[in-house]
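One protein chain omitted, others in place.
Entry: subunit A
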Amino acid sequence: MRPAKAEVSQAGTSQVRHEWRQELTLADLPELERLLGDRPPRQQSTADKILTLWIAKDQLLAAMQLLKTQSGPFNFLFDLYGVDERLRQDRQLLPAQDFTLVYHLLSLERNQDLRLKVALEESELHMPSLCAIWPSANWYEREAWDLYGIVFDNHPNLRRILLPPTFKGHPLRKEFPCRATENAPFALDEQRQSDEQAALKFDPRDWGMTAEKADHDYLYLNLGPNHPSVHGVFRIALQLDGEHIVQAVPDIGFHHRGAEKIAERQTWHGFIPYTDRIDYLGGVMNNFPYVLAIEQLAGIRVSARVECIRVMLAECFRILSHMLFFGTFAQDVGQLSPIFYLFIDREKLFAIIEAITGARMHPSWFRIGGLAQDLPNGWHTQMQEFVDYFPKRLDEYQVMVMNNSILKRRTKGIGQYSTAQALEWNISGAGLRATGLSWDLRKQRPYSGYDNYQFEVPTAEGGDAYDRCQVRVEEMRQSIKIIQQCITHMPAGDYKADHPLTTPPDTRRSKQDIETLIQHFLNVSWGPVLPKGESCFAVEATKGINAYTLISDGSNSSYRTRIRTPSFPHLQMIPVLAKGLMVADLIAILASIDFVMADVDR
């Protein structure tokens, strides 16, 4: 049922690379093997087939330095997170340890992943900091300290990042209560109030702001957490010389909801609605990596129809998110009207999403092994109308916004970075492609049947704010192209996999024999129990690469859910981009990054 395949194989697949399907082994990394020499790493097998090596604490910095600079370098610090292993049942493959630090690297050249793990004892929670090798490790290490209490030696600024400075405890540790009701009721006595207020006092030195010229007076401006252009609750402390930015220091965490902690007590299915709200403009795009990671873990295969519907809806949400980005981008540069036009267009698409899923922004519609429902009758007429309508509107916006000379002058050459810088700072998505590197997971590692579609990966050359916007505008056109192919070639089939973990047994059979009835009952009351193992899945989400790493301990909920969001590292680059520019430029840069704070703070 995929007639498109023949034509695609000529044009599309030449760009598709398949290295990632081949498993990386230690033998492929002779230099690393030599370096680790006398203490060879223990290998762990994972469901995602990523080479996972346990190395000793003192080997880490040398190994990282080597991996970053060797030929076929692992030059993208994809993720860095901790795991509290103290309650882990499934220990046969793991070394004796209390905590684990996971360093997930990516090699764009090889198109392969590598995971290094370091075991830590509870009495000795110290790690050498990676910041000297990778500047983007800074926030990740702060996060690991904040949530697990792991101390990073020689870290330039090891302070809380997601939680307020006055917070007590490290919430992702297993002993930390998950529910507010397990804590004593909140009380704000006088002592606490004065402590909290003292913590709010602004001292430029705390933020690493120093006077470059001793006889110079600077203006310290607090931009946010509530400011018209920071897109949510995001604070930037600015050190200004006139209107020129000497230093810009982002402060995040105002939108932290502890999604990773919540995941540890929700059932596998029960966490799906939470994922919708991680990148709250991404809708089902957030369900995507989560269900794919679970399906990879449990070995569930879905039908071609499910894959196609998922792709179609994910692309709808890519368009929806990019539309809002486009409108707010113009608005932040001072153009009032486009946002209204784009909201009207979003409304049209939301009506279709609502007709299909029953909800608008957060449908939570993907399920493990399928979808909540099949497509409703007549879906393709509505979808086709939108596909015919929207490209014409995009042409108008191109003239109105992108061709406007004032807007060009405001955004060209502003917030510019090179591909090398982007990789250094862990930038993915349109922000990376705007520097000229065509790196899109839909092409590099086609998931959910993306290799069956014909579409381009738009890139730009300049890597500035204007290019980031232009790339997203082109991406909307490509998404329309993909949706058109979904409409034309929607395969027939079931909307859920025939797998005991995902679909209840046939009613006729469960009324006949008790074993099937028990199976049905347990699956409904407990939720599915997934096999033990680790699984990471990354997708090209609306704002960059979004990945879910799930550690299952053979229970009906996750032992550890790590959500790698693209916006988190993107914001970390703001100080580099804004230095020396003006306040108005900072606003243009913020607009061009396209972040939502829920995606940053989780």
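Quick note on the criterion: contacts are C-beta pairs under 8 Å (C-beta built on N, C-alpha and C of every residue); 3 or more make two chains touch, one makes a residue touch a chain; residues count from 1.
Just so we're on the same page, contacts and distances are computed from a predicted model.
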item	value
Per UniProt record, name of the chain withheld from view ["Copper-binding protein MbnP-like domain-containing protein", "NADH-quinone oxidoreductase subunit H", "ABC transporter permease subunit" or "histidine kinase"]	"NADH-quinone oxidoreductase subunit H"
Candidates A:Asn111, A:Gln384, A:Asn404 or A:Thr503 - the one touching the absent chain	A:Asn404
Of A:Gln44, A:Asn157 or A:Ser229, the residue in touch with the unshown chain	A:Ser229
Hidden partner chain, touching residue among A:Leu200, A:Leu219 or A:Ile518	A:Leu219
Selected residue (touches chain absent from view) among A:Gln59, A:Ser136 or A:Gln331	A:Gln331
Absent chain, residues of subunit A that touch it	219, 221-222, 227-229, 242-243, 330-337, 340-341, 344, 404, 406-407, 409-410, 582-585, 587
